[in-house]
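Of the protein chains in this complex, all but one are displayed in their positions.
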Amino acid sequence: MSGIGDDMLVDGADETMRVRFVVNGRKVACEVAPRETLVDCLRNVLELTGTHAGCEMGACGACLVQIDGRAVHSCLMFAVQADGARIDTIEGLSESGVIADLQAEFHRRNALQCGFCTPGMLVNAHELLSQVTRPSREAIRDALSGNYCRCTGYEAIVDAIDAVAKARVEARVEVRSEGGSAT
Amino acid sequence: MSAPLTSLDRPNSYIGRSVPRPNAKRLLAGRGRYVSDLRLPRMLHAAFLRSPHAHAKIISIDIEQARALEGVHLVATGADLAKICTPWTGTLDHFKGMTSAPQLPLPLDRVVWAGQAVVAVVAETRAIAEDALELIEVEYEDLLVVVDIDCAREVGTPLVNPGSANNVCFRSQLDSGGVDDVFASAAHVVEEEFSFGRHTAVTLEPRAIVADYDPGSEMLTVHHGTQTPYQFQDLYSRHYGIPEARVRVIATDIGGSFGMKLHVYHEDMAVVGLSILLGRPVKYVADRIESFVSDIHARDHRVRARIALDAKGEILAMDVHDLTAIGAFSTYPRTSVVEGNQVIRLIGAPYRFKNYRAALEVIFQNKVQTSQYRAVGHPIACAVTERLVDMAAAKVGLDPFAIRERNVIADDAYPQTSPTGYRFEALSHQECLRRLHAMMDYDALRAEQADLRKRGVYRGIGIATFVEITNPSPAFYGVGGARISSQDGAIVSLTPTGEVRCLISVTEQGQGTEAIISQIVADQLGLAQEHVKVITGDTEVTPHGGATWACRGAGIGGETALQATRVLKRNILEIAALILQEQPAALDIIDGEVVDAATRQQRLPISEIARIAYFRSDTLPPGTQAQLTVSHHFAPQGYPFAFTNGIQGCSLEVDVETGFIKLLKHFVVEDCGRIINPMLVDEQLRGGVVQGLGAALFEECRYSDTGQLINGSLADYLVPMAMEMPDIVIAHVETPTADTALGAKGCGEAGTAAASACVLNAVNDALTPFGATISTIPITPAKILKALKRF
């Protein structure tokens, strides 16, 4: 994608470019206009509508996806910038099962109402728990500080993440103790 | 035929049980189907050029360059759409004397607020449509702008609507008589002027609509992010002259509504017209910037109120003046005066006093319209009442709990009629007060507060009682001429495999409508909830009804489902009785099996009844016609509204040097009658409380002197976020309404109703040592520091 001619600078403004990503574990190539944000590309070109656009300025967190393993606002980058990146959306995270426990706990505690913020909340929760094993409730609220939810009042979301963190730690302890008894 | 509703130990007893929402799993997997996700073949995208002026004459519009842009299909002005759409007026007959100017999708010659849509562009993509907007030239001539409410009321002030006598939309008065005399002789009188900022719903999914007119079948299909598809079916039909049967409105998943998405918006009406003009699907999703300048706003009240008490602290009378500014039009079809109307009728509602007087003035100005948004009027009525009661308590020398215990209507004194004319069937203020006192550990909180104060830490404790309006009858809109139903309809079927499908007119916005309806159906029929499929939100499929507003889904929709299911059960048992040679009364259904009512011995699965009825009706006795689909409607009768009540408390800390407020904990005791799903009720309350806390501390649409919204983005308009919100403890008192078998009332607005009042009281409590008071919402650091004279 590097290499640029003068003609492109002058006339190529709305010409599409070919970009390649690995989206949800699958190689994808698509044609996008440079001005197309990643969230629009995911939703409109790749039909991954689980990623939502709430403010288009990075203030609501509805559009969070993972880029190369980190949570990023897909409204705050253009699809062309993500050329070559690994992108994981709510669809892929659901299918791979890595957030199944979070989803189950959100469901059990009704940590969602309209569901529009939920994919972003889950992406952020997933990132938090991959970095901090047992975050405090304060740390969970802090991590969610950029994810807007108008429906729930947040408490059930915090509870759900808290419960999953606890369960994961306990599961690890159990595995370790089982491993210990086996040897 | 039915066991008591509350007995949770009987089989299939779902009423009163916390079960997760069946439809939430797909939302968790990113498989929601929101209107903003929708893509139809040959679909085009609309964008709107908006007025930069709050009030101006349109001199000319040049659309030629925009029309010539590659990818643009249509550029339409007000005149183009006025040819096919009839105007609408946001008045209702029961608001005597109210006025509002007729509205069209796009204006013909004058803009009345900054952000009003002026020209529509339809193009291949939204980006191209926005490119075209930049090529349109509109010449405006500025007119005098009416922004400030005091200015709007002055004699000789510029008029929002030329030709009218003044900027008054509506005036109303209530007077039970004797108010002046009571105030003249009262031992104590307390008075305050309150102001409440304008705020707005900020649903996470903005307004979204896809209009799809098919000229071949002359059929209009509108995929609409709304709570009220039937209302819009009626409106699109009438204003575009399409027979109702050829208008279909589909309301699928929606990213929040809170009342905001049940009003007519100019852009939405325009999109329907654009689709008719093009004969193709046209999609419009408001972006966030557009949402702030075009979604309805709410509140924006200034209330002067006083309260009279006797020497012992008994409330004798209240006297209220509410002034509210609603923008340039009254919103259609529900008007913009309902909030003010509810403010003056709900003030003082929890208390036992006789003399009440109130005046309401609703004023036009050059801003976007205000209208009904979650907890319409309640937060204002509650804050005014509860702050005055706290002020009175301080004056009389009573604790906030004590003055309320002394004055609330006693739990055993119902029915009661309020001095404003509301009829209360049965409320539970005394029990709620007792529960809250215990739940907060109030005495310990007060002790801790006193202790911390000595160390320069200023905590505040606030409580607020409230009354909420739910389950509205036709008295709400129907009597005013609005074609907004207060009844609901359900079609319940036993399917050939023995499952149950329920099509119902109440709609789902995530509050759990489909979940509670399936709980009620499963409970009443006697089968597992997973065998009940609930379908909502499609005017061509679901029966006509009021849908969702004013906390009516559980109370009215739920009762509809209950009654319909009872009929279906009777029909099933009649067939079962024929097959089994029994009396229907001797049979019951448990877990999808027909059983002996007395012994619970299994006799026949209902799937077998379905099989016989649908495929082997020849084996039934001659003359038998199995009715395994039941269509049923229910309209509330009895009390015009099912009032609910409750009380909230909060604990917070004020940093008296910075003016920052830290919310520590919030408490709610609430009585919404029969609870169908406690978890969902709690989550309604929590979400509602946080909306109220946002209003209390953060949210306000701020305008410049020239009528420009100056904080119209999600970076500048502060919504409540996770870090600043407290945990919320909830308890319930259950006083079912006797008007229905189900006994449920609403709960969706209770949280919002009292949360900001609690915070107002708590902040004032915290500031007591400084002699500083706050009477405006939102309570910002600037207001606190000003009150403390820190700058």
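Note that the chains take the letters A and B in the order they are written out, and that residue 1 is the start of every chain.
Throughout what follows, contacts are C-beta pairs under 8 Å (C-beta built on N, C-alpha and C of every residue); 3 or more make two chains touch, one makes a residue touch a chain.
Rule of thumb we're sticking to: contacts and distances are computed from a predicted model.
Q: Which listed name, "NADH-quinone oxidoreductase subunit J", "Peptide ABC transporter permease", "Molybdopterin dehydrogenase" or "assimilatory sulfite reductase (ferredoxin)", is the one UniProt assigns to the chain that has been left out?
A: "Molybdopterin dehydrogenase"
Q: Over the full complex, note down every shown chain the hidden chain is touching.
A: Touch partners of the hidden chain, whole complex considered, are A, B.
Q: Of the residues A:Val23, A:Val80 or A:Leu93, I need the one that contacts the missing chain.
A: Touching the chain that is not displayed is residue A:Val80.
Q: Of B:Ala475, B:Leu718 or B:Ala731, which residue touches the hidden chain?
A: With B:Ala475, B:Leu718 or B:Ala731 as choices, the missing chain is touched by B:Leu718.
Q: Which of B:Arg33, B:Lys312 or B:Arg702 touches the chain that is not shown?
A: From the options B:Arg33, B:Lys312 or B:Arg702, the contact with the absent chain belongs to B:Arg702.
Q: Have a look at A:Met17, A:Cys30, A:Val45 or A:Ala100 and name the one touching the chain we're not showing.
A: Missing-chain contact among the listed residues: A:Met17.
Q: Footprint of the hidden chain on subunit A, which residues?
A: So the residues of subunit A touching the missing chain come out as 1-2, 4, 6, 8-10, 12-15, 17, 33-35, 37, 40, 56-58, 61, 64, 67, 70-73, 75-78, 80-81, 83, 124, 127-128, 142-143, 145-147.
Q: Spell out the interface residues on subunit B facing the chain that's missing from view.
A: 125-127, 130-131, 134, 287-290, 657-658, 660, 698, 702, 704, 710, 718, 721, 723-724, 780-782, 785, 790-791
In this text, only the chains that are shown with their structure count from here on.
Q: If you average the CA atoms of subunit A and of subunit B, how far apart do the two points sit, in angstrom?
A: About 31 Å, centre to centre.
Q: Spell out the part of subunit B that touches subunit A in their complex, as residue ranges.
A: Going through subunit B, the ones touching subunit A are 20-21, 24-25, 27-34, 36-37, 39, 127, 201-206, 253-258, 287-288, 509-512, 679-680, 683, 686-691, 713-715, 719, 721-723, 725, 727-728, 751.
Q: Which positions of subunit A touch subunit B when the two form their complex?
A: 33, 35-36, 43-44, 47-57, 59-60, 62, 89-91, 94, 103, 106-110, 112-119, 122, 140-142, 144-158
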